[in-house]
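Okay, so here's the structure we're looking at.
One chain of protein is taken out of this complex; the other chains stay put.
Let's look at chain A:
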């Protein structure tokens, strides 16, 4: 964890001295001061230099972590630590060996173990997991996107038991969701919340509507990041899965949001697309196919499905999706698997949207190890429907091997199972999302690049 600041008038402080034998923790005052200085003179051998570049970056930018001035062929561990807004601590680390010049380059060298292995420039971020002793089922999400995520990168000597040693060097790096100058504006549509992120400058930009999944609430981080890439992006509050049941509301709120964005003075109205994850994608696919007024320039579905609401209400969606709720099962850890609940729907065309009615480019992203819903099969089915409608040229399917349901912006940690509200009485279960960490991280990195290219092609470049 972060140490306290040392004060110039040398009040009592805790200090770790690295010396040949091990770790010395001292509280010092004036009496033992000269002893410390003599000791520190002996300990004044060459110090390692740790650098991270860029030290302030957007969350989807890569960094280069390197350590110099180590002894040659020295075993060291490079460690990352982050304290989340929920006060949980997350960490990752890799074991390295310095070269003949005493240098370790995380971008170039191999990690011989830790939370990641092999040549992984960004492993210190995507392989993060809660520190030992943390609560189970945690998820790392930045809710205040106007402040950066702070990550401590530290280098320790040794591999096994590296935590027992004093840190050799440490830096703090900032990871931002917003680029400088991006504006954040709170909006309300029919009493529902939205947040609009506008790129800097007075000009007009292509726009994006961004809708998350059935956890409810208003995560802003993907919208903030898209604005940092030049899209006026509106994140919309979505309904929690629980809230769908019994609600006779239709999806008019989303239609109004798209209209509002198109008519914003800083948005180019014929260059607005939509992106959704999970339940958000379900709504977007339904609206894009069925609504006469909901006409985005392009549509991105991340782990979505073409589920039909028979009466167009939220309750209708709920009934379609959970008709076969008895098919849910538990894994060996008692995590909830809903994959089979969705499988039944694939055979029943009356519960599915005919996406062949969609007339705009469609990008379908899914993970083949999605345990919460059979999204790769839905993606295949949707592609098939587009082909049958003669619109094969509009659809692109990306199915990532061994990735799970929660395909987030790149370098985010992977969550195979997390606490999730379900059951209508604020009860939380552990939902199995699936995926294995390394392939899931690859999927996040690759899909984000392709999402940005897709948006750029259809919202910046075309016509």
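Please note the rule applied: a residue touches a chain if its C-beta (ideal position, glycine included) is under 8 Å from a C-beta of that chain, and two chains touch if they have at least 3 such contacts; residues count from 1.
The criterion applied here is as follows: contacts and distances are computed from a predicted model.
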{"item": "Candidate names \"glutathione transferase\", \"Tubulin epsilon 1\", \"Acyl-coenzyme A thioesterase 3-like\" or \"Anaphase-promoting complex subunit 4 WD40 domain-containing protein\"; UniProt protein name, chain not shown", "value": "\"Acyl-coenzyme A thioesterase 3-like\""}
{"item": "Identified contact with the non-displayed chain, of A:204, A:256 or A:343", "value": "A:204"}
{"item": "Omitted-chain contact residue, chosen from A:133, A:161, A:191 or A:265", "value": "A:265"}
{"item": "Absent-chain contact - pick from A:132, A:161 or A:180", "value": "A:180"}
{"item": "Touching the absent chain when the full complex is considered, from A:94, A:130, A:167 or A:376", "value": "A:167"}
{"item": "Absent-chain interface as seen on chain A, which is shown", "value": "2-6, 8-10, 13, 15-16, 28, 33, 36-37, 40-41, 43-44, 46-47, 49, 51, 53-58, 61, 69, 148, 150, 167, 169-174, 176, 179-181, 199-206, 228-230, 264-271, 456, 460-461, 463"}
